[in-house]
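I'd like to ask some things about the structure below.
And then subunit A:
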Amino acid sequence: MKNMKRILSLALCLMLALACIPALADAPVKIGVLVADATGAEALAFRAYYEHYIAKAYNVEFIYSEELNTADGEKNAIDNFIVNNCKAIISFSSVDRPAQIEQCDAAGIYYAVATGTLTAEEYEEFKDYEYYVGAIGPSLDTEFRVGYDMAAYYIDQGMTKFGIFGGAVPYRTDMHIYRAAGMLCAMIDKGGEGAAYQGVTDPGAVIGMIYGTGSIETGKIGSLELMAYVGGYDFDDAWFGKLAQMAGTEGIEAILTVGSGVDVLGSFVSGSNVKLATVDSFTAAMGEAMNSGIIDYVAGKFATSIGPIFVATLNAVNGQPIRDNDGNALALDQGYWVATDAEQFAQYYAVDSSSEDPAYSKAILDTYVPAGVSYDDFAAFIAQYSFDEIAALKK
Partner candidate 1 sequence: MEPILTVRSMDKSFGATVALRQVDLDVWPGEIRGLIGENGSGKSTLTSIIAGIQKADAGEIRFHGQPWHPASMIDALNHGIGMIVQETGTIPGITVAENLFLGESDRFRSSLGLVSRRAMEREARKALDVIHADHIRPGTPAAMLDLQERKLVEVAKVMVKKPEILVVDETTTALSQKGRELLYQLMESLKKEGKAVIFISHDLDEIKQVCDTLTVLRDGRIITHFSRENYDDDAIKTSMIGREMQGDYYRADSEPSWQEQVLLKADRLTGSGLHDVSLEVRAGEILGIGGLSECGMHTLGKALFGSAMLTGGTVETGGKAYSDPGHATALGVGYVSKERDTESLCQQASIRDNIAIGGLKHIQMKKLILKKRETAYVQKQVDALSIKCRHMEQPVSAMSGGNKQKVVFGKWLGAGSRVLILDCPTRGVDIGVKQSMYQLITKMKNEGRAVLIISEEMAELIGMCDRLLVMKDGAVQKEFLRGQMREAEIIRYMI
Partner candidate 2 sequence: MGKQTWKERIPAFASVLGLLVLIAAYYIVGAVRDANVAYGLKAIVNQSVVVALVATGAVFIYTLGSFDISLGAATGVSALLGAMAYNATGSLVIMFLVCVGVAVVLGFINSSLASVFNLPIFVTTVAMMSVLSAFMLILIGWNGAGDTVKVKARDVRPLDNIPFKVFILVSYIALCWFIFTLLPTGREAKFIGGSPVCARLSGINEKKLGIIASLISAVGIGLGAFLTIIYAPTLTKDTASSIGMDVIIAIVFGGMPVSGGPRSRILSAVVGAFSMGFMTQIMSMLNLGSGYGQMIKAAIFLLVVFIALGSQRGKLLTR
């Protein structure tokens, strides 16, 4: 009997608690967001922009998934969004994009890719799907470029001894492999006579090699030298030891990281002359690291870079999808902002983190919301992603 009472009271409490959640009069459009990372600085900056700016500026509600790392997780999350009557889904999760698209198309809700792009074959397959909005974000070529530029920046300063932190390379994550390959290829290109990575010089071959071993070999690349490499996210004593060892390698000048450089290596280079470069985002903590000289080079996706894909999705939900001139889904490339000194970083950060007037503010985005926005205008808008171009747009 006691049990019965307990259970009944539990049930009552639950119901009361639920009744307290106010039913909104003017129900907002629900948009589901699939995330592969719930805690990274970049992911959090994205989320803050959507939840604290976009959701207020437009009558939408974002429902976030849990951190996803499997295809069945993605599928479950999309199912949950469908249950919640979401009208569209914006995806930051890439385990099985084709499956996501198929599932959304079958359920009749719009689907957009906010980071990365589909492969060429995938795009061919899905470009004419009605509910596939498209993708706006860095392509793998852009990822390659980010790594390349990072390495080139230091080589051009005359540095010759490097370390690489490969992040998810051992897990064969495309994005990180392309960035790392970019770094190696910059070394090959600028390493002078006979520079090669494990005997190959062609970017395709370098990428293939990294996919094969899930690791990067140290050694000379022409006149340059890759002195140390660490990959993975083990977070155990041995792994931290390897990172410290890399930072302490005799003669090493710069450590290039494919991501989360400050979090995993910041403390080890702190106080030394080793330069640290990373692909990350423009956060307060990163700014401090930049000020104190721990980090030297940040290529980052600015938090508001996901504004346009929201506009495209919203338009589709409103029945005015933006399709390319052949009626296909969007596939637009978007690049990174790169900060190489504290002042520049501060400037980026100020604009990027503002919840009143962010880079892609409502004023700018609204230009592309009305019906009949042309694909060319929209594409041109996306192409002007650099800091200065956006600043110009704001004026």
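Inclusion criterion for the candidates: all candidates are chains of the complex that A comes from, given by their letters.
Quick notes on this structure:
What we mean here is this: contacts are C-beta pairs under 8 Å (C-beta built on N, C-alpha and C of every residue); 3 or more make two chains touch, one makes a residue touch a chain; residues count from 1.
These figures come from a predicted structure and were not determined experimentally.
The contact partner of subunit A in this complex, picked from the candidates 1 or 2, is 2.
Against candidate 2, the residues of subunit A that register as touching in their complex are 1-4, 6-7, 10-11, 14-15, 18-19, 21, 23, 27, 38, 61, 63-64, 66-67, 69-72, 74-76, 79-80, 82-85, 95-96, 98-99, 102, 168, 170-174, 211-214.
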